[in-house]
Each structure stands twice: as structure tokens, then as C-alpha cells.
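Shown here is a partial selection of chains from the complex, left in place.
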């Protein structure tokens, strides 16, 4: 899915970008930038950013042409691209998204004339579809569904009433001056749903900052689920009602998630994992495991702890 | 409420159904099937199915004329109907729903001309009402409400903005071949709301597989609640915000459920039960009990456990 990690922009000289962001350019300067991308895996010709030291390990394998970093960040071995040094990388990244990302608002028509819908798509009353949206054969949109601009919906999908695809993810940069408020991170990425995906009533799938939030072939979501920006869900997964998945988490294939489960951001859930209802998952889960509880632990551990807690305290 | 357990179909000879499903017919063969029904309590002239051995206890009291079972299921004492033996009962049931269930899509008009609305019903802008829907006197529908086809809404109900009544429940049969995906279970049942029911903004009540999902007279739901397929809720219950109830669970009368509670499927909550906020209920609760915690236990036990967990460990 690495093709989903970048969003194309009109090509820019890296020196012009450095000037626009007030950044010090370190490394190759005769470079042209053609997309904004995530740090992992990056993209050729791409510009990304490193906000927290914990993600520096990804930099050495990053394919991006240039990365925005803070003033003290050491250049990692193996990364041969350019560095743009600034005092506040997250704020500079936010400005890059603002300056170079394009954004399309809503037109006056409920179905934007630029949307590309297969003739067999079924649209109920009250559906709104933005510019540049693509929808595959046989897909059914129930009443009140909203598809934000530039989302891609596969074939034979079912989106139930009130589903929202492609709203901005939840990302804000801390203010550079105390008296200012949180700065909204512009979301210039999009959403990609595979074929045979079903999404329950009033569920939400947010658009990516750059690249795509993606849900794989045959995956089914129940009602009132929340899928954060840049989440990647594999094929043939099942998410019960009211599940929430925070940003940038990746979910493998064939994963089963019980009702009201919450999954933290920036973690990985392996193939075939099963997560009990109401669990809270805050770290990676290996393929094939069954976990439950909040914080979630392996099912056998959870059952032992619960049994122990029911014993009378010894006097 | 047993009249809600079945959905009528065009009458069929049982032998024809057995042939269509590739099933071996055992027991009376000169039988006509007039509805598809749940196993408990079943319905005269009905066809149902038994997917898991745990529900075999219901078969002996089942009124259905015929039940789809697996190849090894013993005939329970007391059940005199026919058995249709197949390798995969859930998949055969799914095919029976597909073949014999009728389904109505959305027309081009936001209020389907076949809907039967009392003249005193108040409709806000942006409401969508499907074919065959019935709505009683004095009911108010706020903006953006969606009522799927063949739902029945009582008198003096209030449905707040964004409510979705009658979307498909969340049911999928495992694939018969590994390379296939999950098979959607067609939902041919509907939703029935009693009189004086109020449903909060963006809450969802799913339609039944067969029969009805039902909410009793005077029951009130807060915002963002999720009610699964074939759930039965009694009269004068109160459900706070973001509650989720999984499929086929039955809730008695006068039950009070705190915010963000999750209730598992296929269980029973007795009359007058009170459930503390954020509890996770995974087994039957007797009438009159107060429970809390996840997994939920009696309130007195929960308080003792929480107090004990605050004590310093002995050294």
C-alpha cells in the first residue's frame, strides 16, 4: 500500500520550499519536490517531516527527497536526502500542507459533476458526493451518506445511512505563541475503500493528512465506528459497533474487533488478531493473538486476573 | 412479542426449498412454508435454522415447521417438524433469505409514496422515508432522519436529527471456500417502535434478520446509541448516550442503562435492572439487580473490588 503514502503537488524547487518555510537547507539543494508524503515509507521526490525523536528510526529507510526536522536532530545513517531545519517541525509541516496542498470545497450540487460514478451505482435520496470522487460498479449508497472530495470507493460496497467518508482527520499543531490557539493541520490526503466493503450507519472514515486512509477488500464495519486519519485496515476484517481506531494505526487481514473497542494511534495489529468487546489496545499485537481488557492483555491473562479479583481478600 | 419473530414469504413447498438449498429432508415432507422465523419461539408454517449446538435446547419447543441443521445434529425430543440437513446451516439459511425474502430499495422520492403517515406527523427538511413505512399520530421527525423500508413507528414518538431506523444488521456468514470473502446475511425483517418512544440524535436501530427489532412503549434513547438486529427492548426503559446492544438480546421493562454501556448479544436483562455507566454486560441479569463494571458484576461486589484495588500491596 506504499503508493498511498503520498499526495502529489505541483512540482516545486526544494530551495523555494526552504525559503517559504524559513528553513535551513542541509544536503542536496538541486532537488525538485513532487509530493508530500509520510515518513514511513516515504516516496521518491517527496517531502516529509519528523516531529518526535521516537520516529527517527524510520528516517534511515525513508525514501523521501527531503525531511523537515528540528534544529538538533542528528542526520541518521543511511538517509541521503536533504534536511530542512526549523525550530518547530510540526508547525512548518502544517504550513507546507497549507501552501502546497490543494483543497476542493463543496459545490452547489449534491452530486458534484466531476464525480466518476459507475452507471450501476445506486444512490438513495439525500446523498452528497464531492468533486473527484470515484465509485465502482454495483455500490449502494443509502440516504444521507456524505463522500468528501477525492475519495475512492470500490465496487460492490454498501454504505449505510449517515456514513461520512473523508472528513478531515483530527490534527492540530500546538500554538507557537501561548496566546494563539491550536493550529489546524490541513488534510490533503484522501480515503480509499476496496471492493465489497460494507460500512454501518453513521460510521466515519477520516481522510489522511497525506496519502490515504485505506480499508481493504471485503472488510465490514458495523454502525457508529470511527476510523482515524491514515489508518490502514486489511482485507476481510470485521469491526463491531462503536469501535474507534486512532490515527496512523495499521490493522492486518482477517482481524476481528468486538464492540466499543478503542485502539490507540501509531500501532500495528497483526493478521488474524481477535479483540474482545470494550478492550483498549495501546500497543502492537502479534498476529494470531486474542486480547481483551482495558488496557488489553492476552485473553488467558485477562481471565486469570478477573477470577483473582473476585476472590475475597485474605484477612 | 412472538408475532415479531417471523417474516412472511410467498408460500413454498418444503420439498422445493430442500432442493433449492441442496438439503436432505428428514421428517414430514408434505409441508408448505409461509414464513422465515427465528428459532425461539419459531412460528407455525415457518422455516428456521440451528447454527450452533448451544441453541439446540430451543429446538424442542420450537413451533417452526422445519429447521435447517448440520449433518450430525440429533433430532431433539419434542420437536416434530422437519429437518433440512446441510453441511453449513448458516450459509444455507443465508441462501434461503436471499431466495425467498423480498427486498425493497429506495425510490427517487425522499418520502416514498407508499409510506403511510398519519396526517399529524411532523416532518422536518431532509427526512428520507422508505416504501411501506408506517408512522403514527403526532410523531415528530427532525432533520436528516432516515427510515428504511417497512419500518413501523408508533404515535407521539420523537426521532432527533440523524437517527437511522432499519439499516441492515451486522451479520455475515463465513466463506465456504477460503478464497471467498464473508457472505452478507440478507435482512428481510424490520423495526417496530411503540408509542411515545424518543430516540436521540444520530442513534441507530437495525432491522431484524427475520421478524422485528422492537422498542417498547415509552422507552427513551439518548444520542449515538446502537441497537442491533432482533433486539427487543421493553416499555419505559431509559438508555443514556452511546449505549450499544448487540443482536438478539432482550431487555425487560423499566430498565435503566448508563452512558457508554455495552451489552453482548443473545442474553436477557430482566425488568427493572440498573446498569452503571461504561459497564460491559456479557451474561443474563436477573430482574431488579444493579450491576456495574466491565465485565459487569453486582454493584456491591464492584465497589468492594475497587476499594480493595486501592489498598497498598502488602509487603
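Here the chain labels run A and B in written order, and each chain numbers its own residues starting at 1.
The rule we apply is simple: a residue touches a chain if its C-beta (ideal position, glycine included) is under 8 Å from a C-beta of that chain, and two chains touch if they have at least 3 such contacts.
This one's a predicted model, so the numbers in the text were calculated from it and none came from an experiment.
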Where 2 copies are displayed, count of copies in the complete assembly: 3
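Note that in this section only the chains that are shown with their structure count from here on.
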Computed distance of Cα centres, subunit B from subunit A, in Å: 33
Touching residues on subunit B, where the partner in the complex is subunit A: 105-106, 108-110, 126, 128, 144, 146, 148, 162, 164, 167-168, 170, 172, 181-182, 184, 202, 204, 206, 224, 226, 228, 242, 244, 246, 260, 262, 264, 280, 282, 294-295, 297, 301, 305, 308-309
Parts of subunit A lying in touch with subunit B, wherever the complex brings them together: 122, 124-126, 140, 142-144, 158, 160-162, 196, 198, 200-202, 217-218, 220, 222-224, 235-236, 238, 240-242, 259-260, 277-278, 294, 306, 309-310, 313
